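Only one protein chain is missing from this complex, and each of the others stays in its spot.
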Amino acid sequence: MNTVWALSGVVIKELYRRKDFYVLLVLTGLITLAAGSANFFNDAKIVVYLKDLCLLLIWISALVIAVGTAARQIPAEREQRTIFPLLAKPVTRWQVILGKFLGCWLACGLALVVFYAFFVVVTGSREHHWPLLNYFQALWLQWIMLGVVIALVLFGSIIFSAPSANATICIVVVVGILLIGRHLNKVALQQPEPLQTLIYVVYFLIPHLEWYDVRDLIVYDHALISWWHCGLATLYGAVYVLLFLFVAWLAFRRKRLSV
Amino acid sequence: MSVILKTEKLRVEYPNRESRQGRKVALSGLDLEVNAGEVFGFLGPNGAGKTTTMNVLLGFLPPTSGTASLFGIDVRQPIARQRIGYLPENTYYYKFLTAEELLRFYARIFGLTSAEADRRIAELIQLVELGHAAKRAIKTYSKGMQQRVGLAQALINNPDLLIFDEPTSGLDPLGRMKVREIIQRLKNEGKTVFFSSHELGEVETVCDRVAIINQGELKVRGSVADLVERHQANLEKVFLDIIGYQPQPVS
Partner (left out) sequence: MMKASPPLVLALLLAVCFTVATSTQRHALNWSTRAQADSVLKVLLGDGRRMFANHFFTQADVTFHSGYYPSIFDRREKPSTSPMQSGHDDHDDHEAEAGHVHGEHCNHGEDAHEKEMAFLNQPRDWIERFGRHFFVTDHTHLAKGREREILPWLRLSAELDPQRVQTYTVAAFWLRTQLGKVAEAEEFLREGLRANPQSYEILFALGQVRYDHHQDVVRARNLWEVALRYWKEQESGKPEPDLSSLREITLHLARLEEAEGNWRRAIEHLKVAKMVSPQPELLQQQIEELQQKLAESP
């Protein structure tokens, strides 16, 4: 596990030494503050639009960071050839995959904490109430979702040689799941066979990332989700993470590496 | 004397990308033995199979047939690499890290304790003379400095076997001299060094034994002194004779 932690430490260092995170944080901050300064019919108590906008920006930023960071990890190791001195040490390819995943996931978690801290300050300053447990739930579920996304992207990064192609495909898949994942069963019912069965199979196979998007519950001050269900969603996410990491390892294990 | 590095009937084939049919044989029945405490030079022209051999020894490539072992352990087992240090031909390190961070990262991989890592890093930074730049990002280093970081990382675990791939490639004369000094020092400390090089003068200076391969086949193996005596020529001439080089008359 020491090796995995060491590898993840490098990924985290890479994230905070690159400009991506800071640019996205500043952009989110600027757009939110600009929107917050707008005057709508002389009513200073309006806050929902601000929460909605800020969370949307956080979601976009987190996805960009997660996909961008994960997509370049293994291709960059191969392209810059850092993989060779690394694998010349007692490091297995499974440890490389796991370390990269853990690093990206922890780095995204850190980024999320910073983003949500900003969100709490902005909304708290308007609403004067602090539903921190709800915010924690939203952050936790988003983090779990990012875990699944990172594992998927890592798998993609072994299949596709160009990080940009992998990132684009993964973004399309993830956004597609977020937007229509939960409706695929309804879509299936309106299709003739065998399309119906095919769509239903896809519906049951894809990771239902939309579960982890609880922005509406936060924006409109709904009650907490039961912790039991949060736990089950975490378990569901963990299964997909392991699945994607396992297939990534299977693909990576067979990759020929030559100096 | 114990054998530290061994290959038996090692064969590696690649899919032939040029002709899209058949397979290209990179190594054909390579038998090598490197004993503890010796400096072993691995020579051959470009495309002879040196890098392929190294790739197999480091676990990057699976052999098509035959075996390769380090310290008696199959090279496919990661633990076989616990006691080795590897210096690649070119500098391949995380450029956003400082030399100190890079060494600490590799120290963690080898399971060194924090105190042990501190001590080892300090020693190595001093050995490769990077004290003034240890806290600077590697991306700001010159090629020579990066090669020295490479040497330091190869030594972080105080390895018993060092595998160097063209260790002096691209270095200025002073840099080459320093690398040679370090190899000599490692030899004096009883370490085993296995390295490939095109610099035959350098090989002649530091190696106890050499092996010359050409077109994936081992052509000759023996001590430098024996080879020179047997062929009544310097190592460069010996090398050229063995690989079958025919000088063209200058018109």
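As written, the chains take the letters A and B, and residue 1 is the first residue of each chain.
Methods note: contacts are C-beta pairs under 8 Å (C-beta built on N, C-alpha and C of every residue); 3 or more make two chains touch, one makes a residue touch a chain.
Worth saying up front: this structure is predicted, and the values here are computed from it rather than measured.
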item	value
Partners of the unshown chain among those that are drawn	A
Hidden partner chain, touching residue among A:10, A:88, A:107 or A:214	A:214
Residue of A:76, A:169 or A:187 in touch with the missing chain, whole complex considered	A:187
On chain A, residues whose C-beta touches the chain left out of the figure	38, 40-43, 45-49, 52, 141, 180, 182-183, 185-187, 189, 203-204, 208, 210-214, 216-217, 219-220, 222, 225-226, 229, 232-233
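Everything below uses one rule, namely that only the chains that are shown with their structure count from here on.
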item	value
Chain A - residues contacting chain B, complex	2-3, 5-6, 9-10, 13-14, 17-18, 80-92, 256-259
Residues of chain B defined as touching chain A within the complex	51-52, 54-55, 58-61, 78-82, 84, 86, 88-90, 92-97, 101, 105-106, 108-111, 150, 153-154, 157, 163, 165
